[in-house]
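Heads up, the thing below is written out as structure tokens.
Missing here: one protein chain of the complex. Every other protein chain is in place.
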Amino acid sequence: MCSVHDTIEFEKRGIPATVIITQAFRNAAVFQFRGKGMEGHPYIELPHPISNLKPEEMREVTLRFVEQTVKQLTA
Amino acid sequence: MSDELGFIDPTAGGSKRRITLAPRPMDLAGKVVGLLDNTKEQGMLILETLGAALRERYGVARVIIRSKEHYSKPATSSLIDDMAKEVQVAIAAVGG
Partner (left out) sequence: MNAPVDEFEFFLNKQWSDGLPVVTPTEARVQWMLSATRRSPDELVGNIPPAMEPATVRTVAIHAVMAGCKPEYLPVVLGGIALMLREEFNMNGVQGTMHGVAPLMIVNGPHAQKIGLHGGNGCFGPSFRANATIGRTIRLMMLNLGGGIPGIASATIFATPLRYTACITENTERSPWETLACSRGYTVTDNVITCAMVESPRLCFDDVSQEPQRLLNGIADSMVAMGSWNMHAQSDMVVAMGPQHASICAKAGLNRAEVHARLCELAGRRVRDLKNGGNWRRERALGFPIKVDPDDDDFFIPAIKDPRDLQLIVAGGWGPCTAICHGWSGGSRAVHGTYET
């Protein structure tokens, strides 16, 4: 799953990064981080599914994860 | 291993190398945040929402949003390189 790959590429360049995934891809993300040498790398997991959410609903769900995102990107 | 078992076990071991996490800044005030959209549905909206919230609530100076070619391919090295020159932290969306 390529967003994980992209996240790792940022980390390799010294840029703290995280990835937004949905629940259905959690195992895949954990597996990929481990396989690429970043076992335990944090990620933001949104509840699945999101594809049917209306824009206001999607915004509302996203805003619930802002603080967690900041925690993952800062010391 | 082959001697004990009497046959070969080709089970892939998983990568033994460890890549260290990039050092994190104390906070995001004044920083430039890179947002990488993978073109999947809702990705852009999620990133725009996050970007706005980071500017409003955490003092982020600027937000850069870039899109990949297709969600099932990794971003090109040059795209990541370009973003890495301008940003101090990055968020990729959306896997799933």
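So that you can tell them apart, the chains are marked A and B in the order they are listed, and the count of residues begins at 1 in each.
By our rule, contacts are C-beta pairs under 8 Å (C-beta built on N, C-alpha and C of every residue); 3 or more make two chains touch, one makes a residue touch a chain.
On a predicted model such as this, the values are computed, not experimentally measured, just so you know.
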Missing chain: touched chains present in the view: A, B
On subunit A, residues whose C-beta touches the chain left out of the figure: 1-2, 5, 24-25, 27-28, 31-32, 35-36
Positions on subunit B where the hidden chain makes contact: 2, 4-15, 41, 69-74, 96
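In this section, only the chains that are shown with their structure count from here on.
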CA centroid of subunit A to CA centroid of subunit B, Å: 8
Subunit B - residues contacting subunit A, complex: 14-19, 21-28, 34, 36, 38, 41-42, 45-46, 49-50, 53-54, 57-58, 68, 71-75, 77, 80-81, 83-84, 87-96
Of subunit A, residues touching subunit B in the complex: 1-25, 28-29, 34-39, 41, 46, 48, 50-51, 53, 55, 58-59, 62-63, 65-66, 69-70, 73-75
